[in-house]
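For reference, the structure I am asking about is given below.
Left out: one protein chain. Kept in place: all the others.
Labels run A, B and C following the written order; every chain starts at residue 1.
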Amino acid sequence: MPKTSRNKSFKIPKTMKAWVLGDPKELKLTQKPVPEPGAAEVLVRVDAVAICATDVEIIANGPPAMIEGGMPFNKNFTPGHEYMGTVVKLGSGVDEFKIGQRVTVEVHAGCGRCERCREGMYTACLNYGMNYGDKNKGHRANGFTTDGAFAEYAVNHINTLIPVPDQMSDAEATLVVTAGTAMYGLDAMGGLIAGKRLVVTGPGAIGLLGVAVGKALGAQPVILTGTRDNRLKLGKKLGADFVVNVRKENPVEAVRRITGGKGVHYVLECSGAPNALNEAAQMVNRGGRICLAGFPHEPVQVDLGNIVRNNIYVYGIRGEGKSATHRAMAFMEQRRFDATLIHTHTFSFKELPNAIKYARERIEDAIKVVVKMK
Amino acid sequence: MPKTSRNKSFKIPKTMKAWVLGDPKELKLTQKPVPEPGAAEVLVRVDAVAICATDVEIIANGPPAMIEGGMPFNKNFTPGHEYMGTVVKLGSGVDEFKIGQRVTVEVHAGCGRCERCREGMYTACLNYGMNYGDKNKGHRANGFTTDGAFAEYAVNHINTLIPVPDQMSDAEATLVVTAGTAMYGLDAMGGLIAGKRLVVTGPGAIGLLGVAVGKALGAQPVILTGTRDNRLKLGKKLGADFVVNVRKENPVEAVRRITGGKGVHYVLECSGAPNALNEAAQMVNRGGRICLAGFPHEPVQVDLGNIVRNNIYVYGIRGEGKSATHRAMAFMEQRRFDATLIHTHTFSFKELPNAIKYARERIEDAIKVVVKMK
Amino acid sequence: MPKTSRNKSFKIPKTMKAWVLGDPKELKLTQKPVPEPGAAEVLVRVDAVAICATDVEIIANGPPAMIEGGMPFNKNFTPGHEYMGTVVKLGSGVDEFKIGQRVTVEVHAGCGRCERCREGMYTACLNYGMNYGDKNKGHRANGFTTDGAFAEYAVNHINTLIPVPDQMSDAEATLVVTAGTAMYGLDAMGGLIAGKRLVVTGPGAIGLLGVAVGKALGAQPVILTGTRDNRLKLGKKLGADFVVNVRKENPVEAVRRITGGKGVHYVLECSGAPNALNEAAQMVNRGGRICLAGFPHEPVQVDLGNIVRNNIYVYGIRGEGKSATHRAMAFMEQRRFDATLIHTHTFSFKELPNAIKYARERIEDAIKVVVKMK
Partner (left out) sequence: MPKTSRNKSFKIPKTMKAWVLGDPKELKLTQKPVPEPGAAEVLVRVDAVAICATDVEIIANGPPAMIEGGMPFNKNFTPGHEYMGTVVKLGSGVDEFKIGQRVTVEVHAGCGRCERCREGMYTACLNYGMNYGDKNKGHRANGFTTDGAFAEYAVNHINTLIPVPDQMSDAEATLVVTAGTAMYGLDAMGGLIAGKRLVVTGPGAIGLLGVAVGKALGAQPVILTGTRDNRLKLGKKLGADFVVNVRKENPVEAVRRITGGKGVHYVLECSGAPNALNEAAQMVNRGGRICLAGFPHEPVQVDLGNIVRNNIYVYGIRGEGKSATHRAMAFMEQRRFDATLIHTHTFSFKELPNAIKYARERIEDAIKVVVKMK
């Protein structure tokens, strides 16, 4: 059982081991200076980090921000964004956290000065990626635009930190940002979920925890659709009242059947499948709402007429905004669901490439692969 | 100048002249019983009715509800939904309106008993079209599912009525529902429009009044895109600060140029063009919002990744919900803009087929063609 | 265990036993005609009814609507609004419910035609009490403005009906409207409760279920304040993390202590105590929100400066709007909390005056007293 050792002092080395991007698809272990936390920042000793599908993409193709612009991507970049650890050093002005405190993180620290940040939409920060040179606006998205957690230490803005309760394991704490993304999706659709009919499409990590969070919020029924029975079975354990294997049954018809022809109020789309939006728009009733937490890599055919005629709202979300991670953590702390059910594999820091391989190739049906530092 | 003659009594005949659907694309003048208003309904003597693109479609293909189900469509159906007139008879329990009062109408009278109506979303009524036989739930959408105003009289639920001020002409009053649809689109995107950058795509009737309403609400700048210079010119008269002819300039680049690279906060999409949503998603800044008031008739390629990565929300709207017509009427009564600029042609009741031909074929660049009953 | 016997037909007598108001504070058993359900209405055979503090007031002073106007109050009026029963007859056009179906009720059936009803705020219906004579707008609030359930049968608009699951007892089902009122209060404050700090003041029936609903939604911590230790103890069983006896400790200081000086995000005020709003405004942090579900009978001293300087929002709620009862029922159906803990006493229909006496005088610390019809 992990323990918090607050106010203890930590000996921080000058350099640290860190995995960095090399040539496309290459991740190399190197030695880097331990970074310094600035104002409103802390230094986190990374204790555990989970592998996300986006990590796999970043290793293959570079961070998305390279294309979106602003970021001086280079081969020394360290990915890794689903992590937790221990606060070991406080930047100036920080008394919100203590040395020795266990924390987990969300990804986005907005610039705090653009129009979106000022209205609380920090995951839509207009200065995304602007943390360098004369364009330094203070935005951070560790593992995307600033160095992440495939390393021994990482600097975090305090806005990204969520305290971890003593009784929660390191591995479980790495899953908070995933649950928080699902929570944010439900919030975006209005947040009044109790008693509403909910479909979650796609039993990946976000979809599975979307089932759990939706159920915790009182959705009734929760229906999960997917292609693999073992994933769907896991969905049932996490709270799905019904599961639909889309290889065996038309999911739209199944939803209509389960709901007595009424359809559902909300769809949380996590599959990224080409026809997912069209199907979602047929699953919801008139006036229903759809959150896109996943997306297909190519443009797809969409029947917009169906969306307009039925007064459907579609919410694209980028990550885990509006402190939804804190709300997700509350559910996890209260043991409303067992997020660790999606944690399938554990590797050591040295084995990180292997961890990524497991995640990428879904070896042994890996869902969440967690790397523990010690 | 029209005058209100309240509390006057009206002699109501037993039968009336009415245009009805015949064979596809056929509209026939016939004689029908004057309908009786029920509880919470009034009988309206139609004084003027505008032609909408949807009327043209209904005459060609039948009402959309035929396909969506529930409605016992037959060849005696009377279209026409953008109308105003005079209250000539009150159903039981009605004291909200007076005999002789001039009123204009919105389309949707929800059933008042489904989940959507109970939450105020009556344009997304789950009992759409259910006004017949043992499925009579009291929903009405005159001109779509219940008889409309290509006739001398029409029955209206009082929820659809908007009082017309004395100084407003009959023709102008027929345009309120169009302005109300634009208002609803802006409301759906959040409603706080003053000082925000707005693009309206498509200078049809809704788009042109969308410009006017957006400007009245204080949008800055208002940018209108379209293919025809004379329409764009009209948009300028209605309040557009900038117009972009998409035949001459890439509209996304134009919007970026006009806004100094920032993009806009809101796009009100009224063109129904195949690439409109993709372009809108490139016009808005990160976290921006798009309302689809129009739509392409076929499924189209949509880059959902762009929508998700940029946290964009897309609102499909069906008509003019949440009493936005009343809010639009307030602006028109206050003379914030001159809606009559889009009223281009006037015909008599007998000439209704000709009015429709003008609207359908855009003869003499017809925008709003109004039929006046007397 | 109650069972549903759907589609069974019921023999309905012409007259029924009903308790009616007599002289002030008098309730008389009489015989009345069984009412007829109209369009969109059903006849409910009352199976159980709980006693509310408002019933006690109505018996003492007449229904509040007498003062607020509109209602032709007379001595034949039947109170009782927290009830459940069996659908025994369908009004015209009703297929949403079936003969034999068990249902519980919420109080308000809005007129469906005023501005508030049209925006979904049916508990703020502008035609409150208008169900009589030439002012009949169709509003119903059974037990307040239309006959209630201290009788064998009652007519209900279908909008007030919530299906009762088979496994739920009659007595528990009478508590849904109480839980729904608490849910509505939390919804009014924004509805995103998970992970937020919540105080509930006043461990009456609404307050106690407010604790339960708040906890089910994930509030953390939930703090309950009150004057009686046995009630507070019950609050703990229903989910309170902390309880404060205001006779023993200053509640504002206690809340500050429990929250480490931060205060809470939300206060659900259910005590109606004279200083409750001032204390609530000191319990919330800057930007916090307060819902007033109770109120003192006389005007009280309020420090508005504190409310303004701290950007506090105060939500007065009348009952259980926006279908929050359905959302509360979902939690009860899912067994998120045991509402029956507040059900303390049971009486027969004949003993109704005694039931009221128990409720009024809190005999044996009565909380919810339930009258069962058979």
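Operating definition for what follows: a residue touches a chain if its C-beta (ideal position, glycine included) is under 8 Å from a C-beta of that chain, and two chains touch if they have at least 3 such contacts.
If you're wondering where the values come from, they're calculated on a predicted model, not measured in any experiment.
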{"item": "Which residue of C:Leu292, C:Ala330 or C:Ile367 touches the chain not shown here", "value": "C:Leu292"}
{"item": "Identified contact with the non-displayed chain, of B:Leu192, B:Leu341 or B:Met373", "value": "B:Leu192"}
{"item": "Residue of A:Leu21, A:Met121, A:Val164 or A:Ala330 touching the missing chain in the full complex", "value": "A:Met121"}
{"item": "Options A:Arg309, A:Lys322, A:Arg336 or A:Lys372, residue touching the unrepresented chain", "value": "A:Lys322"}
{"item": "Contact set of subunit A toward the excluded chain (per top definition)", "value": "39-40, 93, 95-96, 112-113, 115, 117-122, 134, 136-138, 158-159, 322-323"}
{"item": "Hidden partner chain, residues of subunit B it touches", "value": "183, 187, 190-192, 194-196, 216-218, 220, 326-331, 333-334, 336"}
{"item": "Where the unshown chain meets subunit C, residue by residue", "value": "64, 68, 115-116, 121, 123-126, 128, 188, 277-278, 285-287, 292-297, 299-305, 307-318, 321"}
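Just so it is clear, only the chains that are shown with their structure count from here on.
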{"item": "Proportion of interface numbers common to subunit A and subunit C (over half same, under half different)", "value": "same"}
{"item": "Rounded Å distance between subunit A and subunit C, as computed from the means of their C-alpha atoms", "value": "40"}
